[in-house]
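Structure, as structure tokens:
With one protein chain removed, the remaining protein chains of the complex are shown where they sit.
Chain IDs A, B and C follow the sequence of writing; residue 1 opens each chain.
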């Protein structure tokens, strides 16, 4: 039994962490902080948690987070980098769900986030928490950078192609569609019901902050230089990401479906569909599964990978729990064994 | 550990039963039948259950359902009444999620369902499975008639008012709104995305099949004659029912909120909100909770009860599991301890 | 041809006014003001208006609104009461879509809006713009208080019952459900896609600002004292209001459907459905129609009226255009002849 804390518990990722942690057999959720809601019962803000937790939000300044074994940061970017170092120095383990420790290149981070990084030394110490790639390092980490939602599903989709050197790395395309919860809980015009609903559009087509994270991850899988066009879209659903990935095969003949199936055969949270099936986001809603399928339309040179996940689960809180389970040697599926809710 | 079977596993209620039973610590799900999909793996029809169950749908005619301890009927109306008697005679327990055994009055049943009842003798033997009213009888039952979705939330909302003789029973109003899954999985024009979505309407305002069930249940709570106007509406959400109930107080002065709170203090699945709060359907999505609040607008003579549930859980499959737990003496919350998924 | 202006053009009501006015045969839309967006082209904020209008938002302080014949206020409450008097003194006609001039009782207004009214003398001069009741006065008005969205549909639904003295006026119930656009375009947590979507709840069950407006309107139709319970709900659709109205008949026997049909036979924008039909909000989407039906469930003493409108059209901008047409003696349907968009 470990003691865990959450910094920034009023966002969608925070609620999800509480949903999982409150039923986790090995964890006591001891602290949830919120600057804006301090003193209020968590279930007053989130009625879905009535009867589930008796915690109240506490002040992040004055709370003894260092009494926790593990602290999750579910904060906006540029927050964890200020608060995590003290905890790390005190021996607390940290899983950061924000982008603060995902890029190894300080300059790249500073370019995309428009500010100085507060603790660049930690960038190289952080372990990138994609279990399907880094399971061993995760188990030894003190600081885990939990992957972004788009980067998770896009890396898992391209991974077998790159590991097997099957495709041209210079012309990858990721056409990705995210449910609105991916934009977070902060108020914005674009995420109002009347403007996000019954509509669909791309955004940041000229460059999204997740691009360097995805390229960094893909580059680690291949000696080839990665060139990736990544176009995100806002999907009028609450949860779910669908990535449609395109790559040019270097040569015909490989049984790509078999390669995918084999690569993920022992992964508890990656599921390759039978040939010809298309994954849908609803089939993973609320669960930690990333579901994939592969096509080679008209037998041509382009391979199409379809990949879905729940952006708040495998794309955020669920993957963080998976990382925690690996880190502490718990069963990797402990507290994560939720069946997707359908319909 | 008991062996359970499901008859009619291809509807929304069937999927929900499988979601709960597949993770229930005391149950082995042994059989799921479907006339139309027999032979196919369950997870081929419902990808959300990939990795959760290896069952295939079996033929309801030839399957040895009598090898089960307990069989759930998740069938359309007028099916269980034909198949349940044989199982009951063989000593199998039955929880019927359809309407076949909910009404005690055969004539009433035949009037609303437009046909002869196939086994009217069982109408008086069946126990109406609303745990908050009938817990003791449920624990002794062989045949449980699981309540309808509207009847559950409406009875739980009116119950404390009637038990305490607080309101005129001759002018009750239930304005109820149900998500589309309440209409079932059979194809219909009204439940097509383009016709149910971005719209809202009442239906069956002149009389809905759940009316006699609700009146029967309310009548059992009071010596007064129940007169109820029940207007159901189709809500463009997948899951959730919201009932807005109106009743005229017999006299002023009672602390209605306190009466509700006290009545449900020990119920695991009824939650009364603090004064002034309004329940929302999303706060119970995927969970077995019925959440209530009460208002007395402008201090007038009308009391307003707001009540929500997930129609597929507390209004169907979850309540069936709760009934099973009571029936077998399991912890009443065993396998039902799911936190609502929000957002 | 008249010159019209809009004050506060960046809300949903403002866009709708522009949609109608830009195609109106008798109106030149000359000015649209916005404090926050001044200088920007209207179609830069609202791409749906690209190619429709070349106007840019202008500064409300410095714009010569008095050069207009008619000014619409599409502002939040407590704005028009400050700016309209100068225009009225300059001979400009004003249609106010906010609540500033809807209540005749200054004290009532101040109680519900929590501040002093800036120009109480105008409260008695304003004409309440419900054409089905006040057509003659509207045609002579200088200042029109355009009704609220809930008040329009609820008054039109109760009107024939009260005019014919058919029901008890002391126990009226209006269970109303509004699409999210009714909450306006200002940012709020409750109207975010992830919180308003896939959910449903009541709000302000203990008293909503539209209550006094509705009671004032209904009181004018009957000598009886109006007692009304009004419970609004937030519906996960963009446009549309559905009101379900309940009243107790004084005596049996009247042909209520015939009374409704007759009362509205010559109204261009009220449509009574055939017996037994239920109106749906989608059937009026984008159009100025209020659609009604009436039921008397189980032949009992309660009459149920179902009434729908597009809250942004008959409940706001469309009704304002209808009022303008009456005021200037245009054909009442000029520029309003839009067929509802379905599906």
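Just so we're on the same page, contacts are C-beta pairs under 8 Å (C-beta built on N, C-alpha and C of every residue); 3 or more make two chains touch, one makes a residue touch a chain.
No experiment lies behind these values; they were computed from the predicted model shown.
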Full-complex contact with the absent chain, from A:112, A:295 or A:328: A:295
Residue of A:194, A:256, A:321 or A:336 in touch with the missing chain, whole complex considered: A:194
Which of C:138, C:166, C:202 or C:273 contacts the chain that the document leaves out: C:273
Interface residues of chain A (partner: the chain not displayed): 171, 173, 175, 177, 194-195, 198-203, 205-207, 227, 229-231, 233, 235-240, 242, 244, 246, 248, 276, 278-283, 285, 295, 297-298, 300, 302, 304, 306, 308, 343
Residues from chain B at the interface with the omitted partner, ascending: 12, 180-181, 185, 187-189, 191-194, 196-198, 236, 238
For chain C, residues in touch with the removed chain: 12, 15, 19, 22-23, 46-52, 181, 198, 238-239, 271, 273, 277, 279-280, 282-287, 289, 291, 337-343
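Basically, only the chains that are shown with their structure count from here on.
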Centre-to-centre distance between chain B and chain A (centres being mean Cα positions), rounded to whole Å: 36
Rounded Å distance, chain B centre to chain C centre (Cα mean): 39
Sequence positions of chain A contacting 2 or more other chains: 12, 181, 198, 238
